[in-house]
Structures are given as structure tokens and as C-alpha cells.
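Of the protein chains in this complex, all but one are displayed in their positions.
Every chain is named by a letter (A, B and C) in the order it is written, and numbering of its residues begins at 1.
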Amino acid sequence: MSASYLLRRLLTILLTVLIVSMLVFGITQVLPADAAVMLLGENATPEQLVAVRARLGLDLPVWQQYLGWIGHVLRGDFGTSLETGLPVGEVMFTALGRSLLLALLSLLLMLVVAIPLGVVAALRRGRASDLGIGLASYVGVSMPEFVTATLVLITLGNPAFGLLPSTGYVPLTEDFRGGLARLVLPVLTVSVILVAHVVRMVRSEMVDVLGTDYVRAARMKGLSRPRILFRHALRNALLPTITVVALDIGYLLGGIIVVEEIFAFPGIGRALIVAIQQRDLPSIQAGALIMAATYALANLLADLAYAALDKRIRYA
Amino acid sequence: MSEAPAVLSVEGYDLSYGRFAALRDIRLAVPRGQVLGLVGESGSGKTSLAYAIMRHLPHSAVEGGGAIRLSGQDLRAMTAQQMRHIRGSRLGMVFQDPSASLNPTLRLGEHVIEVLRRHKRLTRPEARDRTEAMLRRVGLREPAAMMRRYPHEASGGEKQRVVIAAAFAAEPECLLLDEPTTALDVITARQILELFTELQAETGVAALYISHDLALVSRIAQRVAVIHRGRVVENDPAAQVFSNPREEYTRRLVAAVPRPDLRLVRDAPAEAAPVLAVQGMTVRYGRQGLLQRLAGRAAPLPAGAREVSLELRPGEILGVVGESGSGKSTIAKALVGLNGFEGALRHEGRSIAGPAAMDRDYRRAVQIVFQHPDASLNPRQSIGQILSRPLALYGTPDGLSRRDAVAALLEEVQLPADFAQRYPHQLSGGQKQRVAIARAFAARPKVVICDEITSSLDVSIQAQIVQLLLQLRERFGTGYLFITHDLNLVRQIAHRIAVMYRGDLVELADTAALGGPQSHAYTRALLDAVPTPVG
Amino acid sequence: MPDTLRHLLRTPQGLIGGGIILMALLAAIGGPAIAPFDPEAFHVRARFSGPGATYWLGTDQFGRDILSRILAGARSTLFLAVAATALGTVAGAVLGTLSAFIGGWVDEALMRIVDAVMAIPNLLFTLLIVTVLGASGVNALIALGIAFTPGMARITRSVALAVRQQDFVNAAVARGETGSFIVLREMLPNVVGPIIVEATIRVAFAVMGLATLSFLGLGAQPPSSEWGLMVAEARPYLFRNAWMMLFPGLAIALVAVAFNLFGDGLRDALNPRA
Partner (left out) sequence: MLVIGERDGCRPGMEALMDRPAPLSRRNLLAGTAAGGLALVGLHGAHAQTARRGGTLRISVEQAPSKLNPLQHRVGPEYLLGEMLYSGLTRLGPDMAAQPDLATSWSSNPELTEWTFRLRPQVAFHDGSALTAQDVVATFQAILDPATGSPGRSNIGPVDSVTAVDPLTVLFRLKGAYADLPVALAYTNARIIPAAVLKGGMARLDREALGTGPFRLVSYEPSRLTVLERNPDYYHPERPYLDRVEVQVFPDATARTAALLAGDSDLMLSAAPTDFARMEGAPGVKGLRTPSGQFLNVIMGCNQKPFDDVRVRRALALTIDREAMVELAAEGLGTVGADTPVNAAYRFNTALPPREANIAEAKKLLAEAGYPRGLELTLVASDRPNTRAQLGVALREMAKPAGFNINLQTMAHATFLDQVWLKGPFYIGLYNMQPTTDGIFSLLYASSAPWNESKWNNASFDKLVEDARRTADDARRRELYARAQKIMYDEVPTLIPVFFDLLAGIRTRVQGFNLHPRGAVYRIEEVWLGGA
């Protein structure tokens, strides 16, 4: 893959994020909330409101406001929160870091669990273990996170059993074991749907690959079973899975919103929920934009990983 | 019957899937150093037999009596584990499409190395050296470099050479070849076939060569077995099968094989003004991307066909041949307005500037039939609906009711009238293609463009379809632009033949004159490569 | 179509999924009639009962019968989910078909926007829309429909493009058919199959998505017995009466499973390879 391809993909992402920024900005414009009122509270006099609106540029035409905002964003300045007065970018990126930790661990767990299960199901197609895995994955895909989370909470996280701390967040740098222990339940919850989804994917890809001519050819060459399974089948079956995983990152970032809320995990999802509840416009804008950009970058990474693994793809 | 002891023998073998008997009482023997051709149409059971020999059958298969022996050992008595050591080492197999049978994520060298490591127990360096030698032997010029490539980085011919190298790597006693050249273009197929013949003679391997192509098989096999509905109906020396078939089925099969020496069309087209004339037609693909257009760096688009000039006279059959990607279908699509084009197109002297200028008169006069009837008939419409549509557009002849006109059309293509109620998936491939032809003839066209219309059909069906086309021409005086890769077929029917190569029209000549000393080098190579039937 | 139905019922997924959906539909239609109690009536003396002889699935914080509420809630849950999907599907199908058919810069621009919208995680996008519209069941429906639209547009467009490549469309073009005939008569009937499959599976997502919105307080509102809201309302009482949450949660999962199964069955039934 060439440098110009990379450049082009990055430009595409930039364009995507730009459109997202317009959408998000547009949405925050029509939200039933007035930033000046938010800032001053309702004891404010009309003159004060006018003054603050002028200071914030709220009296300008929308497109000028947008340009002003995006200009600052491009320089790394997302503005300050109407609620806390803190710089929004800083707050959101810190939260994003934690969410990414949660997301990456969930992805890791998902891969470790889903691939072997998918392979087993494909190899034992039509038998009890396949049906069992299939049924479990159907249920897994169909359970909303908040149901899963609550089930996890009353079982593994139930203080009565004292198995695992159920909530909160401690930076791993402060207390590695404690921090990790607090990640277990959220990671578990987020992984359920992912695992269920990817198991089905791996299974169907694996079934397809096992039916290809080249796997049949490998069999007709009398190769050993492990060689056929790992070298010929699995490798090719996992390639399309990468793309699915990339798409799942979108789900992951969405699902994390609920999970973070329930497990009191201070990630970007919860920051966004709080921002939405408080109608804190700069925080909503920054959070949504950062999330979308993260998603777009994750997709690019998945593409690159795919290209690195699949020799057929040539990005010119 | 040869008296030498058979390397591979199948003795009274039966196989069924549920109630369907796939193979019945199969008897075959291939002695050392010999090639047995196994010929049959699709569904005849030839591939089932190959996998039965390889002992790789689906769970639903039920085997009856009989034995399959390799050098006297009954393979049916082998365990799966034992078979894994026999496959690839004593009994090899070569598949039809090298692009599909090579693992796309494995380097080409690895495909040979893994066989040597497994069956010859070589160390990796030994296996690598041996592989390099093997690849050189199968005619790859830079074997070391080739070993490092991935399948998508090699041409079809190169890939099939690698597959053959892998098949011969462990020095098997017997090889099964399942249509090993079908996916390749004519010239490459010829080279692969020659390579196989050489290697076979050199190693003395016994080979079962499976193909639908009687002409091809008759040239490389000592004996030919003809399989039909799960039975071997004929098993005789190759020359005899072709020149003097014993069975009725074989006779029909042989008759259906196109032979350029047997012309099916005798009359010559009238010396009239051309119905369709193309002058310097160039067809380009794709369109400029938004970014390029904005950047103003519009690179010229790749051309599918360049500067092609053709004329078609009334009632003439003009054959267009060339390998896939040579631009023959591109021209066809441009002629019916599916692609834009540069250059001039004239219809009965009237200039047609582009797709937009193709009015009802032009479209009525120029009809097209596509290669795959599955794709060209809308699966959600009944045959009646499909046939009514051109009638609605171009008018129903002779004041017939729409229904009667549909029935008449079906009758013209020799289908029963009640087919009007059926849906495409209820018809066989040949019947579907007849419907497609009927749809084209509903307009009473002056020209029908036939774009590879027989290539997805079995040889006997193909012959019937060609018959039908010729009858229709007789009746309506229609001219055909007959696009095909089958030189034998087109030489039977075309008045003139156009040869295309990588987008260029390299030759346009009378059929009889084709391949003469004046001919283009590519034309001659093409003609040399085509297997013509022995006898 | 009856052919498809027969195929469908022959697949185990289609049969099980269809069976559950049928049950849910019955509940949606006749729910209030077959419910043992008035779903809104308080039984103050029997609050937080577990499953038992009188209240089969127990009662909630007001002593309302959970079974009756689930039966009554089937209507709003199913209706909202199906309607949201239908909205997204129709809007997406129109956009996607137009995009595919018009092509050129319109197609490119539309697909860029679709890409951009899809770059916003679905739940977040839905949240933003509901926030703008205000929390209610109907607004959640609209938001989810809008959030589904880009994905459906994408799918429709790719299916339409694939169909457009088919020779029967080429044949129609070569025959000189009008654009509208080609779109409506030749393409559309072949595009709907895959879209219906996709839409069926999306109903499962819609059920879950609506429940999630209700859970976050942005969907249906009390005293509705929409299942997601029931779960949300039950959460504070989790350690007091877990059944309150478990049963509607199961109902959601069951219906989502059913639509997933049914969609997969439909896919198999419509697939010529099967």
C-alpha cells in the first residue's frame, strides 16, 4: 500500500469528520437550550444575556459561529464547558483514554473467546456443540447491554458474594490490581454482544472457507489436519472477520455509553450522557466529534491490518 | 483393452445420494503410463467418481458394491488416516481453476513445499531446493522469484503450472485431472496440456483425465470412457470413440462437437449495404473520480476496445473471437447502448451518435442475447411477462392478441405454449436461453448480437441452440454478430470472423481464409492451439 | 411468496423465530383481553411479589401484575420497533435507490454524508436526535428510524447496484425501456428481498435500541408498559424483586432473538443456493 493511498484515506477521514462536525454542530444548534442562559442562570438580566451572547459569538449567523468553532477545534481548542468552565478537549480526551482501555480489553477478550468458539462450531457443524454455540450467540446478540450489565451486577458483582468490585475506576498506574479488577465486569458486559456477533461471523466464514477449492485441494494433497485447519482455513476465515470487528467498534463505542453509565466508569460515553443531560453544548460537540473521529481512525486501522494480512489487497 | 496391470481400477462401483443413483456399476482401469479420458456432460457423475476415488465423499453419499483399487490395494478399505498419506503422495489431483485451488494467502512455493515436507519428509531447505527444480521443470522461467509470489501475483498459466508441479512433486502413481484447462484461455490451455503430456510420458504416471470436451480428450488420451447419467456407456480407444462410436449417446455427443470442417451454413449473404457499420469505435471504462476532476488531473480512462471497425450485412453471420478481456463483449454492449463510445456507428446508413440517439427503430433492429440466461431473465417475472414486454414496446405482429403472440414466440423457439406461466427457475439452462432468444426475436430484428450465448451450456444443448439460431435466420433473414471464444464453433457457422486481442481488432477475414499465410500471428497461434477432434 | 413462506418454515430458524413472533403478535393484538389483571391496577397489599399462583410473574412497585403489563406492553414495544424499522427502511430504500440510479456526483455526495453519519456511533446519534426531539416513545421511534436510514440506504444502494449490473436490467436498457419502468418493474422486485431480510434483523436491533433509550429515560414514559421502560423502572428494585426486571428483560431478548432467527431463516429461504 502506497503513501498516497494512506494520504487519501486520511483525507477521506478528514472529510468525514468535517461532515460529522457540521451535523453535530447543527444538532446542538437546535437543542432546546440557550448557552447564555445556561451560563448565567435565570437570574440574569436581558442586558447581561445580550452581552454574553456577543462575547460567545452567539449573535453571529450560524455559519460564522460554525467556522469560528471549527477553526478553534482545528487548533486543538474545543472550548470550555458551560457547566464546569473547564477546557472540554482535555476532559474529553482523558475520558476517551479510559474508554479506549475498556474497549481494547473488550476486543481482546472477544477475540480470545470468539475465534475458538467460532472454529469449533464450524468444524462440528450441525452437531450439538454447534447448535449450542449458535443458540448462545443468538441470545447474546439479542440481549441489550443494560440487561446483561444488570445480570452481571447481581451475580458476579453482587457485594453479597464479594467476588469483584462492581463499579468505579482506578487508574492502572495508581493501583494495577484494583484498577484491573474494576474493569472486569464492564469488559465482560461489553464483550457479550461482541463475542456473540463475532462467533457467528467466524463460524460462517469458516464454513465458507472449508468449502473452498483451495481447502479441498489441500485435503487432496493429503496434508495433516492441523496444517489444513490453521494454515489453509483459519487464516483466510479470519480476514473478513477483521472488517466486521472494525464495524463492531462503532457498536462498541455506542454500547460503552450504557455500560459506562451503569458501572460508573468515567469514560467518554458517560461524559457525553452527562453533557447531554446538562445541555452542555461544547461538551456534546467535542465528545461526539472525538468519538466519530476515533471510529473513523479505527476503521482505517482495520483496513491497514487487513491489507497487511491479505496479500491480495493492493492499495494503490 | 490394454493387458498391462492397472494402476487405478474401479470395479463395479455404485454410489448414490439418497434415492438418486449418482454412479452405477462403474468399471474403469488405467494402466501405468496411460491416460484415460473420462468425458461427460454436467451432472453425468464424472466429478463424483473423481471424489469417490479420492475417498472424499459427503456424508450424504451411500456407497454400494464394487472396489476402487490403487495398484491392487482397495482404497475403500483404508482408514481416513491412511488415506491422508496416500492422497498427494501416491494419488494426486489437479483441479479446474488454479485461481480457486491455490490458497490466496500462501506463497506459490509453499504449495509445493508443503507436499514435499509432508510426503517426502524433506527438511525445509531440501524441500525448497526441490521445489525450485520442480518449478523450473514445469517451465517457469524464474522459479525462485515465483516461489516468493502470492497466487494473485501470477498469471493463470503460471498458477496451473505450480499446481501441476505440486501434483507431480511426490511422484504419484496415479493422477486425477478434473478439467485442468477449462478455466484457461485457449493458447495457455494448449501449453498446459503439452506440459502435462511431457511430464506424463517422463514419469509414466497413470492419469484419469476428466473433461466435457471430447475433442480435447481425444487428442491426449489413449482411451476414452464416456459417462452418461452415472453409467460408463462407452470405453474404447480414443480414435474409435470419435470416428466410430458404438453407443447412440456417444454418437449424439460426437455429432454435437463443433467441427470446423463441417460447415453448417452454406449460403453467402447478399451483397447489400450493411445494416450495421462501425468505424473506429473506442469504448472506455469507468469515470473520473470526484477528486481527480476537482484536481483537474483527468487521466485518460482505460479503453476496453480501441478503434474497432466492422460491418455487418443483412443476413450475415459475423463471428467475433478472442480470449476473455479481449474486448469482444465491450463492443457488443456499446452496440446496444449499454456503454458509451467514440467513433462512428451507422445503422442502414443512418448515423447513431451515442446511446441517447438509439431510438425505437434502432433498438428494434438490433437485439442482444446474453451469455447467462439465469442473469438475463428477471427471476421475478413469468416467461409470459418477459416475452410480452418487447411486444408491448415494438408492437404485436399481425394483429395477434398479446397472449397468442407470446405463444407464437414460444413456438418459434420450440417451447410449449404453457411455458408462458412458468418462472425462469423452473426451466433448464437450454430452455432459458431459448426464452432469451425468443425475447430478442419478438422485435423481428435485423441483427441479433449473440454474446457467448452457448458457453455456459453443455455441448449437446449448444448444438441445439445453434441449430435454432440457424433456423430462425433462415426464416427471418436475421444477421448475427456471434461472439464466442470457441473457434471450432464459429468456424462452422460464420461467414467472416473478426479476431480481437487485448482490445484491438487484429484481423477480420472470411472464414475460409482465416489462418492462411496472410493471417495475423495471433490468429495463427490461436488456431494452432485449438484442439480439433481426431479422426 | 407462498413458496418462500414454505421454505421459511422449513428452516429451524424461520420456524422458531416465526413461532415466537406470532405469539408476540397475538399478545400485541389480544394482550389486554387475555391479561389476567388490569395492567395499570395497583394491588397495594401485594407489592413486589415474586412469581406465584395469583400473579404468575409477580408484581411491581405499585403491585401491578407483571404478566399483564408484559402482555399489554407487547403492543407498544412491537409497534414502536416495527414502525421505527419501517421508517428507516423506507427512507433508506428511497435514498439508496435514488443514489444508485442517479449516480454521479449526487451519489457520491449522498454516500459521503451517509458515511459521515455512520461514523457517529448509532446509539450516540439516536441519543442526539431524541435529545433534540424530546423524550417519548414516538420520538424514540423517529430517532431510531432516522438512525437506521443511512445503513439501510447503504445496503439498498449496494443491492440496487448489484441488481443493476444484472443482464436482465441490461436487456431492459438495450430494449429501450424507460428509467421508471426499469427501476419499478425490473429492479425493485429484486431489491426488496434482501432488504426485507435486513429489515427483519433490524427489528431485533430496534427492539433493543428502543429498550435502551427507554432505559436511559429517553424512550417511552410511565405509566406505559413498554418493556424497556419496565426494565428501567425495575432497576432500582433489583435487589428487592429481581423478577420485575428479569421478565421484561427476557421478553425483550426473546423477541429480539425471534426477529434475528426469523431474518436468518428468511435469508436462507430467499437464497437460491439454499
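The working rule: contacts are C-beta pairs under 8 Å (C-beta built on N, C-alpha and C of every residue); 3 or more make two chains touch, one makes a residue touch a chain.
Note that the structure is a prediction, hence the values are computed from the model and not measured.
Enquirer: Can you list the shown chains that the hidden chain touches?
Expert: The undisplayed chain, in the complete complex, is in contact with A, C.
Enquirer: From the list A:Val30, A:Leu86 or A:Val112, which touches the chain that is not on show?
Expert: Once the missing chain is taken into account, the touching residue is A:Leu86.
Enquirer: Which one touches the absent chain: C:Ile201, C:Leu218 or C:Val231?
Expert: Considering all chains, including the one not shown, the answer is C:Leu218.
Enquirer: Just one of C:Arg112, C:Arg185 or C:Arg235 touches the chain that is missing; which is it?
Expert: Only one of C:Arg112, C:Arg185 or C:Arg235 touches the chain omitted from view, namely C:Arg235.
Enquirer: Even though one chain is hidden, which residues of chain C still touch it in the full complex?
Expert: 40-42, 44, 47, 61-62, 131, 134-136, 217-218, 221-223, 233, 235-240
Enquirer: Which residues does chain A use to touch the chain missing from this display?
Expert: Residues of chain A in contact with the hidden chain: 32-33, 39-45, 48, 81, 83-86, 91, 94-95, 153, 157-160, 162, 165-169, 261-264, 266, 270-271, 274, 277-279.
The criterion applied here is as follows: only the chains that are shown with their structure count from here on.
Enquirer: Centre to centre, by mean C-alpha position, how many angstrom separate chain A and chain C?
Expert: Between these chains, centre-to-centre, one finds 22 Å.
Enquirer: Could you pull out which chain A residues touch chain B in their complex?
Expert: Contacts found on chain A: 8, 212-225, 227, 231-232, 235-236, 239, 309-312.
Enquirer: Which positions of chain C touch chain A when the two form their complex?
Expert: Going through chain C, the ones touching chain A are 112-113, 115-124, 127-129, 131-132, 134, 204, 208, 211-212, 215-216, 228, 231-232, 235, 238-239, 242, 245, 249, 252-254, 256-257, 260-261.
Enquirer: Applying the document's contact rule, which stretches of chain C touch chain B when the two form their complex?
Expert: 105, 108, 166-168, 170-177, 186, 189-190, 272
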